[in-house]
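All remarks here apply to the structure that follows.
Subset of chains shown; positions unchanged.
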Amino acid sequence: MRFKVSSNFHYNVKSQSTLILGNLALRTRSQKVVEESLTITPHVRHDEIVSASGDSRFVRFATGEAKDLKVTYQAVVECSQETVDASELKRVPVAELDHQTLVYLFPSRYCQSDQLARLAWREFGHIPDAYDRVTAVCDWIYNNVDYERGSTDAQTSAYDTVTQRAGVCRDFAHLGVALCRALNIPARYFAGYAFQLEPPDFHACFEVFVGNRWIIFDATRLAPLNGLVRIGTGRDAADTAVASLFGDVQFVSMTVNCETLEPDFKPLLSTDLSDKGLCLEA
Amino acid sequence: MRFKVSSNFHYNVKSQSTLILGNLALRTRSQKVVEESLTITPHVRHDEIVSASGDSRFVRFATGEAKDLKVTYQAVVECSQETVDASELKRVPVAELDHQTLVYLFPSRYCQSDQLARLAWREFGHIPDAYDRVTAVCDWIYNNVDYERGSTDAQTSAYDTVTQRAGVCRDFAHLGVALCRALNIPARYFAGYAFQLEPPDFHACFEVFVGNRWIIFDATRLAPLNGLVRIGTGRDAADTAVASLFGDVQFVSMTVNCETLEPDFKPLLSTDLSDKGLCLEA
């Protein structure tokens, strides 16, 4: 599956600052960045940061004397995916998880799974299979939380959303992650580009570790699951921020785009996948 | 510096469970575990988990049919430490941090640095040097928060403590971490054994990254900084829990001990270190 993604950022720089953008397509075994360009106007010192685990990739800018910073990114990305029968997506016992996966059971800034344990077990504890539990979590979020732009901010967490019942993709993902962790299912936040997302923007959803692989879920149902290009994964949005600003920098504008290069792309929606899971790490 | 540490746990197991204990001394370049023993009664299946980064080390137990689980740990640990002049402990610009350190700028479950930014800059932003800022953070916590057993619980976070002004070592450490991160100083949570802590218990404090090394701080002033044996470091207590229980397991009792094997141990208290920092990774 091949995609063309792009994003443009425009910032006003008031004083020498450092800027970290999380908008590059991640390079992984199953996601090849076929071509890529980054244009920075004016040209300022920058470097790429890749996490040791390979889960995230950032570009960091030292603004120097620049007053106005424009960043344009374009890439062609080849993604391998596979669908897996729900019957293979069993819960992995905590006793068999390695450390790298175990941390995705821990609560995090926006996913206070420790505070949602009773709620999660009451609502979903009776469902025997892990895959069905996660599907039920997604359905519950979809049915009980209003997708509403502007209803939340950068401080909103799963603890808020579970009660206030409104949010955007970030909030839906945080709540999904928190509920799954509360059920002892490792879950991580996924940040990426999304084909057919309207209006175009960065997207967030989440992956859970079942059947010894990471399966993607999206409680918003706003974009095809097979139209996602990974920017990074982490514990929550704190690990995968689109932009982190250190200094006096003002956001001016941003555009995001994602197109498929497949002539006959067939969207796989959450609702098409009732007895299968989609793995983006084929 | 050589220490003898030990801890005993007793649990009542109601159903087959998985238990993860974070009580082993960490093995690092500057902390050698000279000898070590782990006694488990009855003997149940267990394995050691070490994080990829080497920052934490756990032992995981599958209780099987055991109804009553007792774990005894003993170790002799050799720790290298060095004091560093405050003048060398400059703030490292965000533009120069590697990814492994950068994550310690992000907010986490118990350290919501994003919500404390204005407060941190107002209280400490006028202090020019990073080392002095962190010292001021510690003094502020020491002077403004009551150390009070039982005043907080496992859900208490820095956001609560900064207002409610009471807590235990864990809360003091979370608040220190959160305030330093809010000031763009990487900070991590330190869990360990502590010599001369009264009453004996596991201890928590925090390390900040200044002058390109991690320097230890303890806002509680309850134990000598050079009497600490590292169990692990992480973003906050979520990464370094003493015990994580998956299943129906009841805590019965715990004892903790830490002795020095140095005949002429000279305690270095926070207050002795006004113009120096102590690095536990010499």
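As written, the chain order gives the labels A and B, with residue 1 at the start of each chain.
The rule is simple: a contact is a pair of C-beta atoms (placed from the backbone, for glycine too) under 8 Å apart; a residue touches a chain by one contact, two chains touch by 3 or more.
No experiment lies behind these values; they were computed from the predicted model shown.
K.L.:
With 2 chains shown in place, count up the copies in the whole assembly for me.
P.N.:
When the whole complex is considered, it contains 4 copies.
To be clear about the criterion, only the chains that are shown with their structure count from here on.
K.L.:
So chain A and chain B are the same sequence; what rotation in degrees superposes their CA atoms, nearest 5?
P.N.:
180
K.L.:
When the centre of a chain is set as the mean of its C-alpha atoms, what distance in Å lies between chain A and chain B?
P.N.:
30
K.L.:
So in the complex, the part of chain B that touches chain A is made up of which residues?
P.N.:
18, 20, 45, 49-53, 56, 58, 60, 62, 93-95, 98-100, 102-103, 106-109, 111-112, 114-115, 154-155, 184, 235, 238-239, 246
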